[in-house]
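With one protein chain held back, the other chains of the complex are shown just where they sit.
Entry: subunit A
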Amino acid sequence: MTTTALKNPSEAERQLAELFSRHTPEAAQKAAFEAFARTGLPHRRMEQWKWTDVRQAVSELAPVKAEADTSIELPSNAVKLSFDGSGWTIPDELPAGINIFLKSGGHDFAQADALPVGALAASMTGYSSKDMLMIEVSAKVDRPLVLAYQGGGDAAFSRVVFVVRENCHVDIFEHYSGGAGFSSFLTEFGLAEGASVKRTLLQEASQQEVTAITTTAHLDTKAVFTQSALSFGGKLCRIETHLEHKGEGAEATLNGAYLAASGYHTDFTTHVTHGAESCVTSQLTKGAVADGGRGVFQGKFLVPRTVGQFTDAEMQHQALLLENGAEIFAKPELEIYADDVECEHGNTSGQLDEDALFYMQQRGIPKPEARALLTEAFIAEALEEAHDDVRAQLVDATRRFLRNQRGG
């Protein structure tokens, strides 16, 4: 019995084991749960989770009252898939080049050991979401695909796999609106040669919720993966992306913006492996944190000897402490074994430029508004690659957040 693999389970872990034992898992799910059970809910004594202690935050599985989400106006041609915490609603008609398959168990989650919360989601597929969603993209699809996640009661789990065929393209907008006490969403991308994905993600949750959004992406030759994420955090939120360049000349953009109000915690963690020559990674993460809020950035580029030659990679993390009492933790890491590469990283956190604030005030803009305007411009830079249809709305959401902060 797999549940016995959890050592000294916490109440929440016991409940998770109970949930798992209620459904009839296939071999891949059993393997995923075993991988999860080896660590249990990640906690601060694990290096990768030292600032984001899930075990402590999820003391037990309990429902939350869903809070109103930011309403995002979707383009009229959007193809909307909704996940309500227990199942998917999929439109009857799909555009040419999109095929959706529902699989009961799914394949082995290869990175289960490195991503315990993602493994948990993979193991639970079948408990709440009933099915794993496999989305095959076999054309240049010009209608954006929207995945809306909301609800789930005490716990919600989903697993979505994108298979993007050679030279095909899709735009994806994911909106995570919260509504479950604990949720873990796993999304896997496989990009074939010349394939491209433009992914935009908005995460919101109430202050009672713990959310993990785990992504893996494999890029074949000359594939292009562009990700822009805006996170408002929750009681705890971890957005973790593991990307591997597997074919020559692949390109990845991993941009993120986070805004943490008092009592909110948000974490962007990324791991990029340059497993093929001449690949490009560009990463810009920006954050703004209020008194009592917490932002975490952990980024790692791994460039192995030989295969990682001619890597071109840049990682930037810039954060603003909006008030005293804001907390920002950052760990940018480059691990480079190849000798002919261009890799750089930068990491700053500080406060708004007082000279700029005075200049703006002198022109008539009240200080709180000047702060909001400066911060908005600062954050917006990390959203420049977001999908055209939603970018302005993401910046609007940023502006509303900043107007609601005390500031001044």
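Throughout what follows, contacts are C-beta pairs under 8 Å (C-beta built on N, C-alpha and C of every residue); 3 or more make two chains touch, one makes a residue touch a chain; residues count from 1.
Going forward, contacts and distances are computed from a predicted model.
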item: Per UniProt record, name of the chain withheld from view ["Fe-S cluster assembly ATPase SufC", "AMP-binding protein", "Autoinducer 2 import system permease protein LsrD" or "Ferrous iron transport protein A"]; value: "Fe-S cluster assembly ATPase SufC"
item: Contact with the hidden chain (one of A:Glu47, A:Asp340 or A:Asp355); value: A:Asp355
item: Candidate in contact with the missing chain, chosen from A:Val170, A:Val280 or A:Ala380; value: A:Ala380
item: Contact footprint on subunit A, counting only the chain that is left out; value: 353-356, 358-367, 369-370, 373-374, 376-378, 380-381
